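Removed from the display is one protein chain of the complex; every other protein chain stays in position.
Letters A and B mark the chains in the order given here, with residues in each chain numbered from 1 onward.
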Amino acid sequence: MRRALETGKELSYYAASQALETAGVRLKEIQAVVMATAPDAFDGVHMKGDWLLDGAGAVRKPYLRAYVGGGSGVFSIISGWTLVASGLFDLVLVVAEEKMSSCQPHPQGAFLTIFDHTIERPLGPNLLWIFSLEQHRYMATYGIRNEDIALVSVKNKRNALDHPAAQVAASLTVKDVLASEVVAWPVHRLMVSPISDGAAAIVLASEHVARRLCDKPVWVQGVGWSLDTSYWGNRDLAYPRYVERAARMAYEMAGISEPRRQIHLAEPYDPFAYKELHHLEGLQLADRGKAPEDLASGRFERTGELPTCPSGGLMGVGNPIAAAGLMKLCELFWQLRGEAGARQVPGNPERGLAQAWGDLMQVGTVAVLGVD
Amino acid sequence: MKEWPPGVEPRVWKGTMPVQFLYTAGVAGERFFQTLKRKGVFLATRCEECRVTYLPPRIYCEQCFADLSETWRAVAPVGRVHTYTLVQVDREGHPLPSPEVVAFVRIDGTDGGFVTRLLDVPPSDARIEMPVEVVLRPPRKRRGILDDIIGFRPARGKRKSVQVSRR
Partner (left out) sequence: MAKPARVPRPIDAPPRLPLRGSPLSDEEFRGEVSTTPWTPKLEYGWDAGIAISRFLDGLKAGTILGVRCNVCGRTVTPPRAFCELDFKPMDAWVELSGTGTINTFSICYITWDMKPLRRPQIPAVIEIDGTTPRGGFLHHIGGVKGSSVEGIRKQLRVGMPVRAIWRKPDQRMGAITDILHFEPVKGRKR
């Protein structure tokens, strides 16, 4: 939601307690907790990972904070996975939280510090520049039009109409999107995800515990992450190579050699409309510069060949920075178990991918999930 | 480039982070502060299973995650000094006109309390386990924030020593 009465701790508690209840696990059976939460400056609490921990059920337990900005939501399950796969723990709770409404007059005041303090901030930058500059380069490199990109807003906001937590779901056309005010050309207002407060949580278990607790566990089959240089002016802005590296790491672990055939649905990170397309190309799920064509042909619809953001994504559900990535993982969980209700993609999908991004605009975090 | 280049002044760039915060009290805090404002009373919540009484109150037990939304109760705003310190300087390091006694007061019948000022007591008379009672702002001046508590002063009248529940 846009702004919650609840403190960050209470938001974490709601998500964590519901994850435990639906998993049929009690707090005392949880052996370790991972919390993903992005800059302290949003909630305005120093060391907020440690402050939130009682709401995440982590009192007197081994606890770690996963922190790569917006990539944290998927980095949380990667960190949780390492705790279980290493044999150290059998039952781990993973929670993600963000309360951005505390940051006034606008969370951009904290986001501004993404720019270099000495050679960028004196230029009076705006966070939107990072995105608009990247989107323009992407468009110019491949001859993509704004109309092609606006379709992502249309698809995701429409998908979100079926999501119970949706903050900005809507029924729009491309024309509506492009009629919204230009904030930083080529970005229009309806191509930007909102500021949000929210939390999400999942329960991870080792194989023997999972089979005892659950008739249809969803397995973490592959994880990957990679960060690129913070000198973003030195990078190829048209292509997120760090997302490719993260994806390849996850695919190798999952034994995937043909991602377009073997991944049945994807939740790429979509803080801005063009980002979904940018990331799908990095994830090797579309050819470079061709994701917009695939989108226009219907390939990424819920009923298409490779449904993307069936949840509604950040563009439709909301963007509480760290929690957004974990929201995508929750969606995969429900989709792969056939429990996504009105959002369910048809055809019994068996394997899905979630990807998050953020930090200094250079992290890719990827998780591949599947059922037996 | 292993050494400092000759003739180059080390430069320092100054800047700020332009943020201000507006914190909500939360579901539990909202009820606590609105009650404090209107009725001048402390509210706590309790987990029977873990035998913990939370003050400031919470909507969940941090040990077992039980939902405590139905366990609100009022507690008398009296307690004991659990620990205290004598503050001689302000945040910038300048001496205060007179030293302040800052204490953590454990509220009777709960497992919590407040960091607060000890009032009406010369610093040399402050004692650990000293019984104290709250001093609130007058009702019309309360705003439903922590500042509605001005501090705690030595309790008037004799009180039996109260057994504080331990976890």
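Assume a residue touches a chain if its C-beta (ideal position, glycine included) is under 8 Å from a C-beta of that chain, and two chains touch if they have at least 3 such contacts.
The model shown is predicted, which means the values in this text are computed figures rather than measured ones.
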### Query
Per the definition of touch given earlier, which of A:52, A:66 or A:172 contacts the omitted chain?
A:172
## Note on the structure
Of the candidates A:118, A:303 or A:348, the residue in contact with the absent chain is A:118
#### Entry: Residue ranges of subunit A at the interface with the undisplayed chain
1-6, 11, 14, 18, 21-22, 44, 101, 105-106, 108-109, 112, 115-120, 122-129, 132-134, 136-137, 140, 157, 161-166, 168-172, 176, 179-187, 190, 198, 229, 231, 233-237, 334, 338-344
### Task
Against the chain that's been left off, what residues of subunit B make contact? List them.
1-2, 4-5, 8-17, 19-25, 27, 29-30, 33-34, 37, 143-146
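Just so we're on the same page, only the chains that are shown with their structure count from here on.
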### Query
Using mean CA coordinates as chain centres, what's the subunit A-subunit B distance in Å?
37
### Query
In the complex formed with subunit B, which residues of subunit A make contact?
3-7, 9-10, 13, 16-17, 20, 26-28, 41, 44, 54-55, 57, 59, 101-105, 109-110, 112-113, 117-118, 121
#### Entry: Parts of subunit B lying in touch with subunit A, wherever the complex brings them together
11, 13, 15, 17-30, 58-60, 62-65, 67
